[in-house]
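Of the protein chains in this complex, all but one are displayed in their positions.
Letters are used for the chains, namely A, B and C, taken in the order the chains are written, and counting of residues starts over at 1 for each.
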Amino acid sequence: MHISTTPGVWIAAFLTLFVYSFLYKDNPFYKFAEHLVIGLAGGYYIVTVWFQILRPKLITPLFQQGNLVLIFPLILGLFMWARYIPKYSWISRWAIAFYLGVGAGLSIPRSMQALIIRQIQATMLPVGFHSYQGWMNLFIIFGVLTSLVYFYFSAEHKGLLGISAKIGIWFIMIGFGATFGYTVMARISLLIGRIQFLMTDWLGILH
Amino acid sequence: MSTQIQSEEKGCLRWRITPLVVLIFLVAFCGRIWAQTPGDTLLPSPPSGVTAFDTPNDAGRNITINWELSPDDGKGRNTVMGYDILRSESREGEFVVVGSVVAGISTFQDDKVENHKGYCYKVRAKDHLSSESEVVGPVQASGEWYNTGRTVVLIFVVLFTSLVIFFVNSAKRGKKLYVRPIPGMDAVDEAVGRATEMGRPILYILGLSTISDVATIASLTILGRVAKKVAEFQSKLLVPCYDPIVMTVAQEVVKNSYLDAGRPDAYDEGNIWFLSRSQFAYAAGVNGIMLRERTATNFYLGMFYAESLVLAETGNIAGSIQIAGTDAVAQLPFFITSCDYTLIGEEFYAASAYLSREPKLLGSIKAQDWGKVGLVALIILGGFFASIHFDTFVNLFTVGH
Amino acid sequence: MRRQIPLAITFICGVVMAIQFFIPHQISQEIYRGALDWQMIIGGFVLVLGIGSLVTHHTGKLKHQRVGWGYSLVTLLSLAVMAIAGLFFGEMASGKPFMQIFIYAQNPIQATMFSLLAFFIASAAYRAFRARSFIATLLLLAAIIVMVGRVPIGAKIWSPIRDISTWLLDYPNMVAKRAIGLGVGLGMISTALKIILGIERSYLGGGK
Partner (left out) sequence: MNIYEKMMSIDRRILFLLIALSVIIPLLKPLLLPVNVTKEARNLYEFIDKLKPGDVVLLSLDYDPSTMAECHPMALGILRHCFSKGIKVIVTSLARPEGLGTAEMVLTQAVEEYNKKNGEDYVFLGYKPVPGAVILAMGEDFRLAFPADYYGTKLEDLPMMTDIKNYGDIKIVVTFAASAIVDLGWVVYAGGTYGVPIGAGVTAVMATDFYKYLQSGQLVGLLGGLKGAAEYEKLIEHPDMAIKGMDGQNVAHLLIVFFIIIGNIGYFLGKKAKASKGIGG
């Protein structure tokens, strides 16, 4: 059993235990780790934005390579800083409007293609009563249609509509249960990873 | 007996034929080998039917070259190992190899060309010798202004947009639109009421995405309505944010709600602040807030990732009422198990319109419902056509790259 | 002026970016890349607002000596140390202070926060999976079958469980995901349209 001698590993190990102490109850050790990681993540955010966005995408191309088009995003960025001046803080809405408009515009055709057209095409399956797959295709179409009825807002879920909405929620709940069960293994392996770090890299028990 | 004789005769008849057949086969077989063996100077037959054209539906600078496989590729003498594709600026000009493919492949895309410049091509079949096809071209590459492969998306977008505009306008003209009560909605009002009775703050999480994510915008509209109620009941609203732009918009929305509720002085911008831009630092921070501020109600509305269960389960430890709503299908199972009420996918999008009671916003929900009716009809029709193996209908919905 | 122009900007940008999807031409690709770069640049500027808000939040706690002000000091100091280490001492190269702090302090806390899910998924399952109603029972049964079906010991206990759990994942789960996706698609597009057409303008906030 040879305990690690690198200080970094000791720090990492203690911070890991600080966070796990949260499972018992909120305590000063967890508060320290929490505030520490928020500070570090803040610093990390500053450094990554500078080296991965501002310098390569604005400072170098605009000031060194003279790509003058970039003056517009520079102005829109400064508009955002106008929030610090109460009298002119409304100008920041121009930059927000640009950011918003681009996002909304991009999402319309892409979600139409990916979420709707591709999915309904994949549901147009040959139904057959003499093969397993034929029955399964019927099962898929029936399931998608009833689940869709569950999201129907224009009418009370009563009568035939009520029944199919009820069957729809059955499908949805079975689907959620299956996804939940499927994810347990991935989450447990996260814990195995941390425990192996503590027992191998830190305490050196395992190898 | 006669049958037996016949079979006898037939037998010997058959007996005489077989050696003849074997003989013919042998001669043919040797002939083939004989033709090949002495110093194979025979060239592989060249590929034919070479065509070159500007690759469609792209930004240009790309020419597609197709050809029929050489008769000696995969069949015939089956000696062809691959093909070289040669290009030149003009029919007589000097040809240069721009690419090569292995045997059995009969197409190539040359992506090192300028737009609006003529190029000529020819294809060379090669084994240890080679022979070339005739020259084809000149042909020019250019970018297209409309991607024909995406027409079906255009039709769907135009149809749905007109549905939304139609229903919003009819709602504006005062037409009464019925929308069934959604159980989660009154849970929102109850939850805010409960927080005020207990005199404990409300926590509102806008999700871990940027302002350009439509889920974040839907969540901001709900925040506006929740903030109005909070202002009326004079309870405290905490909004730790993941994205600075979402933070600024949230501050604007909440300030506006306090204004509408007639209590602009009670608005405290300090309660809407930036926490962290990294997923699990943000989760650590929010966990701390939930336990220390003893929030009565937690709202998780917007886009979420794996941290959803860390937040919701901690909220459960703190004993708060929790209402979630997201379009992140992968996280819905975890919200369903740990929150008091969860708005599933489209319910979350309908919530903002529903809570506002504004007619024109309800109009968009009607459009969504009509869209669903259309999709149901298409699926049934598609299923029917697929079952009778009439595939052209299903292929209508294939979208180009 | 304060509301009309932003609405106009949203409308123009929205329509342009929606149409861009259908035009493969070079110019349209450049507009697409340009718009995303501009969004990133604005995101870069807004960093100041975010960090500014974080710092004012914690300095406020320090100034008023509110409870837990010591922890605010931790946040402010670690923010400063990390930023200075990254900006001035060898950037993000491995072995340099910035990366050392990231590997030995920031990453362990984040990875351990992530691993809390192993505990929380257990407590959520224990508390929520109660056969209170028929749909709750469906949720519970599907979860148990898939959970047991994925580990080798499950197949030892009852061998067909593996096929049932695969069936549950291949059919009901896929059906539910697809139906919800269709609903989300319609809801997302209708909300995006409301923003572009200016029907939904709460993001503009208050004031004239």
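Side notes on the structure shown:
The criterion applied here is as follows: a residue touches a chain if its C-beta (ideal position, glycine included) is under 8 Å from a C-beta of that chain, and two chains touch if they have at least 3 such contacts.
This one's a predicted model, so the numbers in the text were calculated from it and none came from an experiment.
In the complete complex, the hidden chain is touched by one of C:23, C:47, C:105 or C:125, namely C:125. In the full complex, subunit A touches the hidden chain at residues 23-24, 184-186, 188-189, 191-193, 195-196, 199, 205-206.
Hidden from this view is one chain, which touches subunit C at 118-119, 121-123, 125-127, 129-132, 140, 143-144, 147-148, 150-156, 166.
Keep in mind that, in the parts below, only the chains that are shown with their structure count from here on.
When chain pairs are compared by their number of contacting C-beta pairs, A-C comes first.
As a whole-number value, the distance joining the C-alpha centres of subunit A and subunit B reads 16 Å. The mean-CA centres of subunit A and subunit C are about 3 angstrom from one another, to the nearest whole unit.
Distance between subunit B and subunit C, defined via averaged C-alpha coordinates, is recorded as 19 Å. Residue numbers of subunit B whose C-beta contacts span two or more other chains: 150, 153-154, 157, 160, 210-212, 214, 217, 245, 248-249, 252, 275-278, 280-281, 284, 292, 332, 334, 336-337, 344-346, 350, 365, 368, 372, 375. Among the residues of subunit C, those touching two or more other chains are numbered 18, 21-22, 39, 42-43, 46-47, 49-52, 54, 68, 106, 109-111, 113-114, 116-117, 121, 125, 139, 177, 180-184, 186, 188-189, 192-193, 195, 203-205, 207. On the side of subunit B, the complex with subunit A involves touching residues 150, 152-154, 156-157, 160, 177-180, 182, 210-214, 217, 245, 248-249, 252, 275-278, 280-282, 284-285, 287-288, 291-292, 330, 332-334, 336-337, 344-347, 350, 365-366, 368-369, 372, 375-376, 378-383, 385-387, 389, 393-394, 397-399. Taken together, the subunit C residues at the contact with subunit A in this complex read 2-3, 5-7, 9-18, 20-22, 34-52, 54, 68, 71-72, 74-87, 91-92, 98, 100-119, 121, 125, 134-136, 138-147, 149-151, 165, 168-169, 171-186, 188-189, 192-193, 195-196, 203-205, 207-208. Subunit A contributes residues 8-9, 11-13, 15-16, 18-20, 22-23, 31-51, 53-54, 57-58, 69-70, 72-74, 76-78, 80-81, 83-84, 90, 93-112, 114-116, 119-120, 122-123, 136, 139-140, 143-144, 147-148, 150-151, 168-185, 187-188, 190-191, 193-194, 197 to its touches with subunit C in the complex.
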